[in-house]
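What you see is the complex with one protein chain gone and the rest in place.
And now, subunit A:
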Amino acid sequence: MIGSPDVVAFTKEDEYGQTNPDPWALPEEFSVPLHPLADSNPWAKTSYAKFTKDFILISEFSEQVGPQPLLTIPDEPKVCGTFDLNYFSLRIMSVDYQASFVGHPPGSGYPRLSFVEDSRVVLGDSKEGAFAYVHHLTLYDLEARGFVRPFCMAYVSADERKIMLQFQELSLRFSQASECLKAGNRRAFAKELQRKLRDLEYTHSVLQREEGLQREAGPQCMYSAHAVDKANELANVEKSIYEHRDLLRQISSYHHRPRRDPNAVTCQKCVTECLSECEQLLDKYAKLANPFSYTNKRGKREEGQGQVDEEGGGEEVDEEEGVKRRPSYTPQLIKARSAKCFDKRLKTLRELCDNPFYEATVDLLKGTERSFRGDLCYLHTRRLDRALRTKQRVTNFLFEEDLGDDDEDEGGTLRPFCAVNHAVDTFTLLNPPPIVLGPEPLELDALELPDPVDPASVTSHTRENELGLVESHLESSPSDQTLETQGSSEETKGSFGSDKSGTGPAERQQNLACMKSEAPDSDLTPDPEPDHNTDLERESSSEEMETTAGEDDGDGTPVSLLELVSELEGSREDECDGVTDGACEMQSDLLVPLDTACCMSQEGFLYEASAPEAVPRLGQSSHLQPCETLVVNQEPQALLHLQDDYAVGVGSPSSESPAAGLELPVGLLGDAVSRTSAEDGFDCTMSASTGSDRTASPLGYGGVVTLRQRKKAGQGALRFVRQYPFAMQALWCLLSGRTLVVLGADEGTVRRLVAALALFVPGPGKCGERVQAWLSCPFTLTDLQRWKLVGLQRVASPVGSSMLYSLSRYSRYISILDADQKTLRCPSYRGQLLSKIADHRTYIRRGSTYFLHLQSTLCHLAAKAFLFTFTHHLHLPVSSTEGPEVVEGRRLCFLREQLGLGDEDSQILLYLSQLITQQYLQPAAGSRAAAASFSFNYTTSVFYKI
């Protein structure tokens, strides 16, 4: 056993340990940490802040109590947590940011208003982990020292980098808010001066009368002390009148001064109107050069209606006409000695500013807070993403949400407009700052109001109107506005998304009912952790697929071509009305004799198909050539007008207007419109067609599909991939243009599946026109033209049997995913392209992560399709002797050799390329063009089951 002295000998620190400080060692406070916190946890950098999320703080440097916080946005106590707002206000307001003279300058007869430009400061408290962009501004208050009240608006964040990287955007937004607040304050200040001048005028007349009476009462040559006091008081009031009149002149000249701030944001209309208002006041009070005229007026006033009210209050009456009539202002007698500084109550921020302007400012700040919410890396990537997508408009339609209508991105978009709803053309940014993170298009058109509100008459609107207008500007994206034109009803709009509170009671009841009815559905129950055992079992069970005889399976009735053609032509007659006659005539040209050697020879004829894509062309407009024209075979020089910017109408609302083409309003559906639970997210607005009312085919989503909705669908897509081992086959069908029918009895289940699978539909349309979430009637071949994904109701009725008939009839064109039986019938897929997005053993845990992964994979596919489409030498004959077969061979060779794709994967690229070509050559046709084709080839279908 080792005794304690031995142990002590070995634990002697000064010999073996490091505790003995080296006098030459650098103290830690002068060094840099070798392993800072960010290394052990890159997410922990901001965790020591005492608030949970960014917020906006408005503070004031009060002349009575010093710096004090006034309000926070969002106005919830939990936002700031235990963060000491008082201390932080002190910190941000103690910066001497202006250092300009205010008050009564030496040598000047009258007090001077100081017109100070705003200043912007970024500072922080590293100990508290709080950093802020602080926008300092000065408001005018007649009661305040030097007539100024210093305020600041601060964006407080725990991430200093976030503020600095977005400095210019923050500066722009806060400048807007500041200018709005100051414009409102100048109006309020002018009104206050007006009232004050009336008071003074009134006081002057009273004093003058009293003095006159005293003079008359006393001896002619003697003045009592009281009379002298009165005379002095009168002189003071007169001086005060001149001073206030001068102040009014100064505030009127506010707009004439040169602006020194190149980053100031002003609304020209606000400026002009405020100016004219002030000048009117100035003119009015300039007439009072002889203050004694009030005596005469007073005489009249005593008789009845007050002259001042008529004159001075006249404007107020005009202003408020149509709303309410405030009691007109009655002049007050001003006491000789005003209240002591600390006795008086200072005006609140709201009182310092005209109400509509105040409300607009708060709304602007709320919008700012919303738009900068979230982690910097996501904000940053979102903007980069958007900037990059604007450069590739030719492929965006495939898998990207609409650029203009992305409400998620609204925050990142700088939308300069007047906060009190002036038209945007009046907006002036003295020096528009370039955006550091990435260019953002200014969507001005969408914000332009048909009837701009006049700020001079702003108070003549009801408060509700004001707010309504402001709300509509701030809250609603152009996408929301277009909803009304989508043919979807208001209630549809209201039920958009589960997190919106605008759902009506009836809808909520319906939703509730649906939620109840969906409870037993275990089809897409969340599966937070992948169960590997189960996955393995599923994997093995998926091997037990039954190979069937393709179309022959369950399809006892061979469909003759004539039947098909007549049906197609019949169903397209209506469409042809809207198209040129030539387009209809083209249909017959497209008919070619079918190769009789084909296994499907009994069908006689089919539309010409260029192997291997074999895409029948339907509903083409007159200038679209068969087969060969499916590639961009024109020399690029001929398309120069398109090549500067691939704005080929993808982004234009007209090109993909849901009202165009085959779509009809939802409103026609009547009884068939149904809703599912709120948890369905966006698919709850999908509607169904019913009975034989085929023309009433509804919109897919009932509105523009937004990024948020797509993200929600990502969760469903991940579940689908995990739960269905044959998910890859289904995805391949969608991506290669083969219509997928999701069959099921339960509407909720089918809708959820469709919503999830809709992510994989190439070119789904701005409003998801290529997707039919719920259909309860048999479909026809025309439907297959327009829909690439269909949710079909399984019913046990005569209608049901006809539906099954239609399913079996068109089975060669479609794949069928049975949500009840959990089976899939489709051609087999043996490619590699989709293995990373449809791996049911994936360790991706969250739907949002899967959605990101999906986005990048689909983006990769779109890029390859773009490459294939625009690699000119592939699609053009090298010499005149080269036939189309050689060109075709070269294209296939490119897909195989260059891109390393197998047959099935090539089909995906061919389909995407075909869509891009259509979109590129026929931008005006937009989604219609995409609808006019569906894939078909002679491959046997395979029956998969779990």
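Here, a contact is a pair of C-beta atoms (placed from the backbone, for glycine too) under 8 Å apart; a residue touches a chain by one contact, two chains touch by 3 or more; residues count from 1.
The criterion applied here is as follows: contacts and distances are computed from a predicted model.
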Undisplayed chain, where the name is taken from the UniProt record, one of "Small ribosomal subunit protein mS29", "CI072 protein", "serine C-palmitoyltransferase" or "peptide chain release factor N(5)-glutamine methyltransferase": "CI072 protein"
Chain not shown: contacting residue from A:50, A:260 or A:830: A:260
Candidates A:119, A:240 or A:272 - the one touching the absent chain: A:119
Contact with the hidden chain (one of A:394, A:755, A:789 or A:921): A:394
Touch residues of subunit A, complete complex, unshown partner: 24-26, 28-36, 38-45, 90-91, 94-101, 116-127, 160, 164-165, 167-168, 171, 260-264, 377-378, 380-381, 384-385, 387-389, 391-392, 394-395, 433-434, 436-439, 636, 643-646, 836, 839, 842-846, 848-849, 852-853, 855-857, 859-860, 862-863, 866-867, 870-873, 898
